[in-house]
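Omission of a single protein chain aside, the complex is shown with its protein chains in their original locations.
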Amino acid sequence: MLELRGVNKAYGSNHVVRDVDLNVEQGEFFSLLGPSGCGKTTILRMIAGIVAPDSGAILLAGTEVTEAPINKRDLTLVFQNYALFPHMTVADNVAFGLTMRGVPRAEIQRRVREALDVVKLPGLDGRKPSQLSGGQQQRVALARAIVVRPRLLLLDEPLSNLDAALRDQMRWHLKEVQQQTGITTVLVTHDIQEAFALSDRIAVMNAGRIEQIGSPHDIYTRPTSSFIAAFTGDINLLEGAVEGDEAGGFAVRLNDGLRVLVSGEVRHQAGARAKLLIRPEAIALASPVEPDGHTRDENVFEARIDDATFLGAQVRVSLRVGDLPLIASVPGHGFEPYPASRTISIPRAACVLIA
Amino acid sequence: MSLLLEAARQPDRTAGRARRAIDWLPVALLLPLFALFVVWYVAPLFGTVLNSFHPHGLSGIRTDEWTLENYLEITTDPYYRTILIRTLSITAAVAIASAVFVYPVALFIDRQKPSVQTYLLLIYITPWLVNVTVKAFGWVLLLGPGGIINTALRSLGLIERPLPLMFNEFGVFIGLFHAQFIFVLLPVWAAMQGLDKNVVYAAANLGAGQATIIRRIIVPLTLPALAAGLIINMTMSLSAFTTPALLGGARTKVLSNLSHEINLVQLNWPLGAAAGVVLLALTFVPILLVRALGRSRIT
Partner (left out) sequence: MLLIFNLAMIGFMLLPISIIVWMSFTPEAFFVLPFDAFSLRWYSAALEHDGFRNSFLLSLRLAFVSATIAAVLSFLAAYAITRLKAPGAKGLDSFFLSPLLIPHVVLGIALLQFVNSVGLYNNFWALAAAHIIVIVPFVMRLLIASMADIPAEIEWAALNLGASRLRVMFGIVLPICAPGLIAGYVFAFIISFDEIVVTIFMAGPSQQTLPVRMYGYLSDQFDPIVAAVSSLLILFAAAVVVLLERIGGLKLLTR
């Protein structure tokens, strides 16, 4: 549905988007995720035609639109600040795109009503944007964008101006509307939870480049860079060298001598330097107990516990294996003070090796 | 470059990326006003500057000859020089009086409730929107030899002869101060409104008294606004025409009345043009003066 090929954009010497390739499927909910200033909003603006790329091509439904004027692209955009027309009523705001498309008056009325129903905002047609709450303005902006039945819906940080509780509620609402309408959607966000909760696939961006594209689960469990690992959650980042094959995987010798088994095929030469990523919640503060009593899929270490901080849902545990500090995160339910030392286990599958 | 502009570019990708089509819309939108300004503003001013360097002959301007005589005459002739100095002193007096009086007024307004503030401002704005001739006429009724003030003082037996309240510099000063105070008041009041009141509270909290707060905090922070107001105030004083004509009379002419006489009575356009150029040059004096003062305060 949407394709970007080798897109670049620089403002002076500031190269904000570098060689971006993307492919968004029909009906997909796709997110561009990254810290502020990573170039994600610029990509969205290039898709919308607000900004022209320096090089590369943008294709919408197989047709090149790279140079098409902003008002001749069959896509709509919901802005971070909603950009509602302050002098028009809610109904006129929603009707605007239809009026521009020369839709007959009766049909406009019907479709505006439908769209306001979809965003669960009936009965406010006559209000001005200034008389609405932030959440309501957000819904009007969404209705205005979906009412024209665009081929592509672009969302620029749509929830970032809402307070936390409302944001959560709107997030589910957004998902519902997208599923209901089936419009291919590209979301730009810096909020990991939002991207994870809404997206079929996510492109994680850093410094103008796309570092990884994948499902939320892929991104979280198999990050391809330490940046992505750290950006998407807490991580233990360990350094070492690949040692060689081991049954069902291979081994990594960490710098301080610890040997960790990793599942999967060897993608690294023996002796190559590598980084090992372990999510804190993958570390269990117990000996592995499996139905057959085997422990071969686990790394088992003796650890000293330095500190445990109760955070509610989780307990954050600082521990040490030999001299190697690790952070573990265990369920807060049933928390009680730990003894000073403990056996810990880390599943091989939870260890991710990157170059 | 504006994003809108970029968005409006015509597709010329195949012809090479470097070439960008010119966006004609802003040019088209600007053209009517720009053309009007060039023809009816730049050209006349330019023409006047040129005229001021030509001699005046019996049949009008002699455009084939060039001279500095007009400027010499305006600046050295004793009659013209008196007028020049009078213009400058009245302008300075009005500016000083406005700068001194603006703080008590602006502070007073700033301390009132918002609704009262609006009414007070309206009182000061109303004279501004009343026709200058009308205002001057009001002062003539008040200050004239047979005017209300003199009549009242005489009937009270306080004076025997009418006080010379107009047909002199004093009358012009009163009229101009009254007409132009608003240009200083509005920016200073707006700047006070914009002041972070926490700064004032902080100063009070540190033990500063009322007078200190005004002198050390409020006045320095509103000085740029005062400067901006004074520039307009002085520009208006320099070019005031009706007020000095009606309140000063024939004996208290200022530069603008003189220009009128030269251009429309003597019909000496080169000299009149030179008078205009001198007046124009003088209006830059307040701007430069205020700039210089502003700089010396910062350093």
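Here the chain labels run A and B in written order, and each chain numbers its own residues starting at 1.
Throughout what follows, a residue touches a chain if its C-beta (ideal position, glycine included) is under 8 Å from a C-beta of that chain, and two chains touch if they have at least 3 such contacts.
This is a predicted model, so every value here is computed, not measured.
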(request) Could you tell which one of B:68, B:85 or B:148 touches the chain left off the display? (result) B:148
(message) One chain is left out of this view; which of A:100, A:237, A:270 or A:355 touches it in the full complex?
(response) A:100
(message) Even though one chain is hidden, which residues of chain A still touch it in the full complex?
(response) 48-50, 70-73, 75-77, 79-81, 83-87, 96-97, 100-101, 144, 148
(request) Using the touch rule from the top, list residues of chain B that touch the missing partner. (result) 1-5, 7-8, 23, 25-27, 29-30, 32-34, 36-37, 40-41, 43-45, 47-48, 51, 101, 104-105, 107-108, 118, 120-127, 129-142, 146, 148, 178, 181, 186-187, 189-190, 193, 231-232, 235, 238-239, 241-242, 245-246, 255-256, 259-260, 263-264, 269, 272-273, 275-277, 279-280, 283, 287
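Note that only the chains that are shown with their structure count from here on.
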(request) List the centre-to-centre spacing of chain A and chain B in whole Å, with centres computed as mean CA coordinates. (result) 60
